[in-house]
Every structure is written in C-alpha cells, then in structure tokens.
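Heads up, this is only part of the complex; the chains shown haven't been moved.
Letters are used for the chains, namely A and B, taken in the order the chains are written, and counting of residues starts over at 1 for each.
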Amino acid sequence: MSYNPFSTLLDPAILFFFFGLFAGAVRSNLSIPPPIAKFLSLYLLMAIGFKGGVSMASAGLTWGMVAALGVALFMAFLVPAYTYWFLRSRLSAFDAAAIAATYGSVSAVTFIAAVAFLEQQGVAFGGYMAVALVLMESPAIIMAVLLANTARSRNPASNGDAAVMPSAGKILHEAFTDGAHLLLLGSLAIGFITGDAGKKVMDPFTGNILKGMLAFFLMDMGLLVASRIRELRLNAKVLAAFALVAPLINASIAIGLAYALGLGVGDAFLLAVLSASASYIVVPAVIRYAIPEANPSLYFSMSIAMTFPFNITLGLPLYFAAVTTLWS
Amino acid sequence: MEPVKRIEIVVAEFVLPDLFEILKRRRTGGYTVATGLSGRGDRGVQTGEGTAGEFANACVVIACPEAAITDLLDDVRKLLKLYGGMCLVSDAMWLKH
C-alpha cells in the first residue's frame, strides 16, 4: 500500500490534542473554562447524532445495517462480561464491575475522531453507525449495576447504609436519561426526521465548524489527560496492561465478526473503534452514583489517561491498517 | 436577630439531587448552593472540571433552628459515608426581615 494511515496523526485536531498534552505536561496555566468544555462536548454529541440521523434518513433497511447493529449489540454484552470475569479475581467486585461498564460502553469523541479519520481517507460508512454508538452505550452499564447489586447483597457489612443507596429504578432512570446519552439520541432522531432539508440549514453549524470545535475540545482533553496521567497510580500493573491491551482485543474481535458477516471497510473500522473505546462521560456519570464503592481513580483514570489517548493516536491508524489489509 | 445553626455541606455535584431530597424530607426550609467548586479530601483532588462536570463539587449552606438539625445530620452522615464530602456546623445569628 502506498499511503500511510499514520499520516492522520498530522490532522489539526489530533495535533491540538498533542498540544494540550504538552501544555499540561509543562504545567502551563492554559485552561478551557469548564462551561466551554461542556458546551463543546454537547456540541459534538449534537453534531454527530444529527449527521447520523440525516444519513439514515436517505438509506433503507439493509443487510449491512442489520449486521453492523448486531455486531455492535453483541460486543456491548460480550466486552463487559469477559472483562468482569477476568478482573473479578484481581479486584473487588465493585471495581471489576465499574471497569467492565467503562470498557463495555463507548466513547463518543473517539467515534467522532474515527469518523473524521474515515472522511479524510475518503472511505464510506453507514449512517446507522451512529445508532450503533447509541446502542452500545447502555448495556454494559446495566450489567455492571446488576453485578454490583448482587455483590452488595452478599456482603451484609455494607448494608447499614442500604437506606440511602439509590434504588434500581432510580439507577436505570439515570442510565437512560443521562444528558449526553439523551442528546445523542435526540439529535439522531431530529436528523432522521428532518433529513436533507434539515441538513441544509444546520450544516454550517453541525458540519463546517466541526473540525475547529473538535480541535478545541481535543486540546482540552489533552490538558485533562496530562493532569490525570500525573495522578495515575495503578498499583496493579495488570490494570495498566489491561487499559492498553483490551482495546486491541476488542477491536480484533469486532473486526473478525465484521469480516465474517461481510461488512464494508468503513463499518468494520467503526465497529472496531467503538469496541476498543472506553467511556469517560456517560459511564462515570452513572457509576459514581450507582457503584460508589468503586474507585474512580481506577476505572476513570484507565479510560481517560490511557485508553482514550491510545485510541485516538495509535489505535485509529492501527485498526484502519488491520481492516484495509484484511479486506484487500 | 435570632440564633440559628449554619450548616455547610460539600459533596460532589452528582450527589446534589439526593441531598435536596433529604432537605425536602427533613423540611429544613431554605438553602443556598454553589456549584463548580474544586477541592481535596480523602478521595483525592477534584478539579472542578471535566466535560460533564465529573470532578466538580458543590457546597450547600443551610441556616436553620438548632431544633431541626439532628435528623438532618443523621441523613447527611449516611450520604457522606457513601459518596464522601464534608459537613460543618457552626453558630450564627439570622437577621429577621
């Protein structure tokens, strides 16, 4: 092959991520005001959801769509299950469940970076992949909460405060009405309803300036990652290894399934990225509340300080190289 | 002026809805809330940031008559045990208007 997928490391948005990392590493006082960071995050969710909805509107129900969503859903159950099983003997049930939720769920920003990657490479993919993103968000969370509840009921020592533990209904409510999750879903629906007419009026906002907004957001992520890396104390080396190896395993499984089902290159790549990515917005929002016994400096730090930077820098070109090699 | 207890509770932002429920149940009356705070405690550093406010704390100040606080503090203690945070109680005078 004559081209180099690692050339995307020279994309402005990715470079701003590196710049953020650098500024954080030299302890610059550079910072994005938190309300802006939140707005950028909402903007990205809106843009990606809307875009996916629009492209679904013009597409019919195809085998590729059914197969891709099937793989997505399968991975959403497989990853948390095997992660929990693997970590249970090494960590508390609560920490194992929290990490399972984190790696079983997905990162919308990693997905957006992957979409930008594909567009840069000129490779097509299905609009329904945004639906895959939505579908993969919740199953792992719900599994993790159930696992934690089981563990909790077996351990009467911690039952003294059961009175204030949120009820199962409340937690399900949290998982399904979380703002990030709902906005993605809502934008997808609105994109689907308004289709090309909607796209025409929204595109200067949701399309044209997306790269710049993403660059700003990734700069902030770089700053955040740098500060989290500094505090990272993963006593168990196995966790550090997990944070870097799990993405490779999950991506490989997804690629294998996509190949077996005859999906296209773009869809296979995005399924790999989704499976490899770990949540750092929706999952912590729900898990801190639902499994307070779990230690965020494990599950959150692994996700944000190791898996996220790995995926958007080395992961994307790696998965893409794997897919194009296999498919060619 | 009237003597009251000034209760100052710092918790992670995501704990606020549960705290408000307690305040409602215990009918302590008014309160004031500041969000977007950062801090340090047993659970490490909270930077006040994060794209979804993941690391932000909030502080709730409640002025109420001494009689009202025993039950309230009981509930707050359970909440803090679960989610971390701090609660300070001090004396103050309330300006009647």
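Here is the rule we use: contacts are C-beta pairs under 8 Å (C-beta built on N, C-alpha and C of every residue); 3 or more make two chains touch, one makes a residue touch a chain.
Fair warning: this is a prediction, and the values are worked out from it, not measured in the lab.
Undergrad: List, for each labelled chain kind, its number of copies in the complete complex.
TA: Number of copies per chain kind in the whole complex: A x3, B x3.
Definition applied: only the chains that are shown with their structure count from here on.
Undergrad: Averaging over Cα atoms per chain, report the distance between chain A and chain B in Å.
TA: Distance between chain centres, rounded to whole Å: 33 Å.
Undergrad: Which positions of chain A touch chain B when the two form their complex?
TA: Going by the criterion above, the answer is residues 31, 34, 37-38, 40-41, 161, 163-166, 179-180, 217, 220, 224, 227, 231, 281, 284-285, 288-289, 292, 296-297, 300.
Undergrad: Okay, in this complex, where on chain B does chain A touch?
TA: 12, 14-15, 18, 36, 43-45, 47-54, 56, 75, 78-79, 81-83
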